[in-house]
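Attaching a single structure in C-alpha coordinates format; questions to follow.
Missing here is one protein chain; the remaining ones are kept as they sit in the complex.
Our next item is subunit A:
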(Lines give C-alpha, C1' and ligand atoms only; values in the text may rest on other atoms or scores of the structure.)
Protein backbone atom coordinates (compact mmCIF):
# COMPACT_ATOMS: atom_id res chain seq x y z
CA UNK A 1 0.00 0.00 0.00
CA UNK A 2 2.78 2.36 1.00
CA UNK A 3 4.66 1.43 -2.13
CA UNK A 4 1.64 2.04 -4.25
CA UNK A 5 1.14 5.50 -2.83
CA UNK A 6 4.84 6.25 -3.40
CA UNK A 7 4.44 5.15 -6.96
CA UNK A 8 1.35 7.26 -7.31
CA UNK A 9 3.20 10.26 -5.92
CA UNK A 10 6.05 9.69 -8.30
CA UNK A 11 3.70 9.47 -11.27
CA UNK A 12 1.88 12.58 -10.12
CA UNK A 13 5.13 14.48 -9.81
CA UNK A 14 6.28 13.38 -13.26
CA UNK A 15 2.99 14.31 -14.84
CA UNK A 16 3.03 17.73 -13.22
CA UNK A 17 6.58 18.38 -14.36
CA UNK A 18 5.68 17.41 -17.90
CA UNK A 19 2.60 19.57 -17.90
CA UNK A 20 4.53 22.47 -16.44
CA UNK A 21 7.11 22.12 -19.16
CA UNK A 22 4.32 22.12 -21.69
CA UNK A 23 3.14 25.44 -20.39
CA UNK A 24 6.50 27.09 -20.75
CA UNK A 25 8.04 25.41 -23.73
CA UNK A 26 6.85 25.01 -27.27
CA UNK A 27 6.48 21.54 -28.65
CA UNK A 28 8.32 21.01 -31.91
CA UNK A 29 5.11 20.31 -33.78
CA UNK A 30 2.91 22.96 -32.17
CA UNK A 31 1.10 25.06 -34.72
CA UNK A 32 -1.73 27.49 -34.98
CA UNK A 33 -3.14 30.13 -37.28
CA UNK A 34 -2.18 33.77 -37.51
CA UNK A 35 -4.83 36.22 -38.63
CA UNK A 36 -3.93 39.42 -40.43
CA UNK A 37 -6.76 41.83 -39.83
CA UNK A 38 -6.94 44.61 -42.41
CA UNK A 39 -8.68 47.65 -41.01
CA UNK A 40 -9.07 50.24 -43.77
CA UNK A 41 -9.77 53.70 -42.39
CA UNK A 42 -9.98 57.27 -43.59
CA UNK A 43 -7.79 59.19 -41.15
CA UNK A 44 -9.55 59.02 -37.83
CA UNK A 45 -12.83 57.84 -39.33
CA UNK A 46 -14.32 54.47 -40.09
CA UNK A 47 -14.33 53.77 -43.83
CA UNK A 48 -17.89 53.27 -45.01
CA UNK A 49 -17.95 52.86 -48.77
CA UNK A 50 -19.75 55.72 -50.47
CA UNK A 51 -20.53 57.44 -47.17
CA UNK A 52 -17.49 58.56 -45.19
CA UNK A 53 -16.32 62.00 -46.26
CA UNK A 54 -12.83 63.25 -45.56
CA UNK A 55 -10.24 65.67 -46.86
CA UNK A 56 -6.88 64.77 -48.28
CA UNK A 57 -3.65 66.67 -47.67
CA UNK A 58 -4.47 68.96 -50.59
CA UNK A 59 -7.69 69.93 -48.82
CA UNK A 60 -9.90 68.15 -51.36
CA UNK A 61 -12.96 66.39 -50.05
CA UNK A 62 -13.42 62.81 -51.18
CA UNK A 63 -15.31 59.60 -50.58
CA UNK A 64 -14.26 56.03 -51.31
CA UNK A 65 -16.73 53.82 -53.16
CA UNK A 66 -14.36 50.92 -53.87
CA UNK A 67 -11.17 49.65 -52.29
CA UNK A 68 -9.50 46.38 -53.31
CA UNK A 69 -5.92 45.17 -53.12
CA UNK A 70 -3.94 41.97 -53.44
CA UNK A 71 -1.78 40.78 -50.55
CA UNK A 72 0.86 38.15 -51.27
CA UNK A 73 4.31 36.86 -50.34
CA UNK A 74 3.55 37.08 -46.65
CA UNK A 75 6.36 36.21 -44.24
CA UNK A 76 6.58 36.32 -40.46
CA UNK A 77 9.82 36.84 -38.57
CA UNK A 78 10.55 35.15 -35.28
CA UNK A 79 12.24 36.91 -32.35
CA UNK A 80 15.43 35.01 -33.22
CA UNK A 81 15.37 36.36 -36.77
CA UNK A 82 14.18 33.16 -38.41
CA UNK A 83 11.69 33.82 -41.22
CA UNK A 84 8.60 31.72 -41.92
CA UNK A 85 7.30 32.22 -45.45
CA UNK A 86 3.85 31.60 -46.88
CA UNK A 87 4.60 31.12 -50.55
CA UNK A 88 2.00 30.71 -53.25
CA UNK A 89 -0.75 32.23 -51.10
CA UNK A 90 -2.60 35.13 -52.69
CA UNK A 91 -5.34 37.12 -51.04
CA UNK A 92 -7.66 39.78 -52.37
CA UNK A 93 -8.83 42.28 -49.76
CA UNK A 94 -12.09 43.91 -50.76
CA UNK A 95 -13.59 46.50 -48.48
CA UNK A 96 -17.06 45.45 -49.67
CA UNK A 97 -16.52 41.87 -48.46
CA UNK A 98 -15.99 41.69 -44.69
CA UNK A 99 -14.69 38.12 -44.89
CA UNK A 100 -11.84 39.19 -47.14
CA UNK A 101 -10.55 41.67 -44.54
CA UNK A 102 -9.21 38.86 -42.37
CA UNK A 103 -6.43 36.82 -43.91
CA UNK A 104 -5.78 33.54 -42.14
CA UNK A 105 -2.33 32.00 -42.34
CA UNK A 106 -2.62 28.35 -41.43
CA UNK A 107 -0.19 26.00 -39.67
CA UNK A 108 2.18 28.66 -38.41
CA UNK A 109 4.87 27.04 -36.21
CA UNK A 110 4.54 28.06 -32.57
CA UNK A 111 7.00 30.86 -31.74
CA UNK A 112 7.16 34.52 -30.86
CA UNK A 113 6.91 36.66 -33.97
CA UNK A 114 7.97 40.29 -34.05
CA UNK A 115 8.14 40.98 -37.78
CA UNK A 116 5.81 40.86 -40.77
CA UNK A 117 6.34 41.30 -44.49
CA UNK A 118 3.87 41.30 -47.35
CA UNK A 119 3.58 42.53 -50.90
CA UNK A 120 0.75 44.63 -52.23
CA UNK A 121 0.19 43.06 -55.64
CA UNK A 122 0.92 39.86 -57.51
CA UNK A 123 4.63 39.12 -57.88
CA UNK A 124 6.22 38.94 -61.32
CA UNK A 125 6.63 35.15 -61.32
CA UNK A 126 2.93 34.63 -60.76
CA UNK A 127 2.10 37.44 -63.15
CA UNK A 128 3.75 35.57 -66.02
CA UNK A 129 2.71 32.08 -64.93
CA UNK A 130 0.71 29.61 -66.97
CA UNK A 131 -3.05 30.02 -66.79
CA UNK A 132 -3.23 26.76 -64.81
CA UNK A 133 -1.57 28.65 -61.93
CA UNK A 134 -4.27 31.30 -61.90
CA UNK A 135 -6.95 29.95 -59.64
CA UNK A 136 -8.95 31.34 -56.72
CA UNK A 137 -8.54 35.10 -56.43
CA UNK A 138 -6.12 35.02 -59.37
CA UNK A 139 -8.67 33.53 -61.78
CA UNK A 140 -9.40 36.26 -64.35
CA UNK A 141 -12.94 34.88 -64.57
CA UNK A 142 -13.59 35.51 -60.88
CA UNK A 143 -13.92 39.29 -60.80
CA UNK A 144 -17.28 39.98 -62.44
CA UNK A 145 -17.80 43.70 -62.90
CA UNK A 146 -15.18 44.57 -60.28
CA UNK A 147 -12.24 43.67 -62.47
CA UNK A 148 -8.77 43.15 -61.04
CA UNK A 149 -7.06 42.03 -64.27
CA UNK A 150 -5.83 43.98 -67.28
CA UNK A 151 -6.42 41.82 -70.32
CA UNK A 152 -4.93 44.31 -72.82
CA UNK A 153 -1.67 44.64 -70.89
CA UNK A 154 -1.47 41.24 -69.24
CA UNK A 155 -1.29 41.74 -65.52
CA UNK A 156 -3.25 42.15 -62.33
CA UNK A 157 -4.54 45.41 -60.90
CA UNK A 158 -2.70 45.36 -57.59
CA UNK A 159 -4.59 48.15 -55.90
CA UNK A 160 -7.86 49.71 -56.87
CA UNK A 161 -9.43 52.70 -55.21
CA UNK A 162 -12.39 54.58 -56.58
CA UNK A 163 -14.62 57.30 -55.26
CA UNK A 164 -15.95 60.77 -55.78
CA UNK A 165 -14.70 64.25 -55.10
CA UNK A 166 -16.23 67.67 -55.71
CA UNK A 167 -12.70 68.78 -56.68
CA UNK A 168 -12.98 66.81 -59.94
CA UNK A 169 -14.40 68.63 -62.96
CA UNK A 170 -17.77 67.07 -63.75
CA UNK A 171 -17.91 64.91 -66.87
CA UNK A 172 -20.70 64.85 -69.47
CA UNK A 173 -22.86 62.79 -67.13
CA UNK A 174 -22.29 65.26 -64.30
CA UNK A 175 -20.15 62.72 -62.44
CA UNK A 176 -17.09 63.65 -60.40
CA UNK A 177 -15.40 60.27 -60.06
CA UNK A 178 -11.82 59.29 -59.49
CA UNK A 179 -10.36 55.88 -60.35
CA UNK A 180 -6.94 54.75 -59.24
CA UNK A 181 -6.08 51.41 -60.82
CA UNK A 182 -2.50 50.52 -59.99
CA UNK A 183 -0.64 47.59 -61.54
CA UNK A 184 2.60 46.81 -63.36
CA UNK A 185 4.88 43.94 -62.40
CA UNK A 186 7.89 44.93 -64.48
CA UNK A 187 7.12 43.17 -67.76
CA UNK A 188 7.97 39.83 -69.24
CA UNK A 189 9.40 40.51 -72.68
CA UNK A 190 10.30 44.14 -72.08
CA UNK A 191 11.05 46.21 -69.01
CA UNK A 192 7.85 47.99 -68.00
CA UNK A 193 6.99 49.96 -64.87
CA UNK A 194 7.13 47.95 -61.66
CA UNK A 195 4.71 48.95 -58.94
CA UNK A 196 5.14 45.91 -56.71
CA UNK A 197 5.54 47.17 -53.17
CA UNK A 198 6.82 45.03 -50.33
CA UNK A 199 6.05 46.32 -46.87
CA UNK A 200 8.04 45.46 -43.73
CA UNK A 201 6.91 45.85 -40.15
CA UNK A 202 8.40 45.09 -36.77
CA UNK A 203 6.32 45.14 -33.65
CA UNK A 204 7.38 45.35 -30.02
CA UNK A 205 4.58 43.20 -28.74
CA UNK A 206 5.25 39.72 -30.12
CA UNK A 207 2.56 37.60 -31.74
CA UNK A 208 2.90 34.47 -29.61
CA UNK A 209 1.73 31.51 -31.65
CA UNK A 210 1.03 28.58 -29.34
CA UNK A 211 -0.95 25.39 -29.54
CA UNK A 212 -3.78 27.33 -27.92
CA UNK A 213 -3.04 30.85 -29.15
CA UNK A 214 -3.84 32.01 -32.67
CA UNK A 215 -2.71 35.64 -32.67
CA UNK A 216 -4.38 38.35 -34.71
CA UNK A 217 -2.19 41.10 -36.11
CA UNK A 218 -4.26 44.24 -36.44
CA UNK A 219 -3.17 46.29 -39.44
CA UNK A 220 -4.52 49.78 -40.07
CA UNK A 221 -4.48 51.15 -43.58
CA UNK A 222 -5.08 54.89 -43.60
CA UNK A 223 -6.53 55.78 -47.00
CA UNK A 224 -5.79 59.50 -46.62
CA UNK A 225 -2.11 58.59 -46.97
CA UNK A 226 -2.77 57.21 -50.45
CA UNK A 227 -2.93 60.87 -51.46
CA UNK A 228 0.08 62.09 -49.57
CA UNK A 229 2.36 59.63 -47.72
CA UNK A 230 5.25 60.32 -50.10
CA UNK A 231 3.87 62.19 -53.12
CA UNK A 232 1.18 64.79 -52.78
CA UNK A 233 -1.66 63.90 -55.15
CA UNK A 234 -4.34 66.36 -56.14
CA UNK A 235 -7.57 64.62 -57.15
CA UNK A 236 -8.52 67.65 -59.21
CA UNK A 237 -5.69 66.90 -61.63
CA UNK A 238 -5.04 63.16 -61.16
CA UNK A 239 -8.36 61.40 -61.08
CA UNK A 240 -8.13 58.78 -63.82
CA UNK A 241 -5.14 56.52 -63.35
CA UNK A 242 -5.26 53.31 -65.36
CA UNK A 243 -1.68 52.73 -66.50
CA UNK A 244 1.38 51.55 -64.58
CA UNK A 245 3.66 54.58 -65.04
CA UNK A 246 1.00 57.03 -63.91
CA UNK A 247 0.27 54.81 -60.92
CA UNK A 248 3.79 54.84 -59.51
CA UNK A 249 3.25 57.93 -57.33
CA UNK A 250 0.21 56.28 -55.77
CA UNK A 251 1.97 52.94 -55.25
CA UNK A 252 4.75 54.79 -53.45
CA UNK A 253 2.11 56.32 -51.21
CA UNK A 254 0.22 53.18 -50.29
CA UNK A 255 3.54 51.50 -49.58
CA UNK A 256 3.50 53.79 -46.52
CA UNK A 257 -0.19 53.80 -45.67
CA UNK A 258 -0.20 50.60 -43.59
CA UNK A 259 0.87 50.19 -39.97
CA UNK A 260 0.74 47.27 -37.57
CA UNK A 261 -1.27 48.81 -34.76
CA UNK A 262 -1.36 46.01 -32.21
CA UNK A 263 -1.41 42.26 -31.74
CA UNK A 264 -4.03 40.12 -30.00
CA UNK A 265 -2.70 37.03 -28.28
CA UNK A 266 -5.97 35.67 -26.93
CA UNK A 267 -6.20 32.01 -25.99
CA UNK A 268 -8.54 29.89 -28.06
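A few remarks follow.
Just so it is clear, a residue touches a chain if its C-beta (ideal position, glycine included) is under 8 Å from a C-beta of that chain, and two chains touch if they have at least 3 such contacts; residues count from 1.
Keep in mind that, in the parts below, contacts and distances are computed from a predicted model.
Selecting from "Branched-chain amino acid ABC transporter permease", "Phosphate-specific transport system accessory protein PhoU", "Cytochrome-c peroxidase" or "Phenylalanine--tRNA ligase beta subunit", the unshown chain of this assembly corresponds to "Cytochrome-c peroxidase" (UniProt protein name). Residue-wise, the contact with the chain that is not shown comes from A:154, picked out of A:33, A:52, A:100 or A:154. Among A:134, A:181 or A:225, the one in contact with the hidden chain is A:134. Of the residues in subunit A, those that touch the hidden partner chain are 128, 130-132, 134, 139-145, 147, 149, 151-154, 187-193, 243-245.
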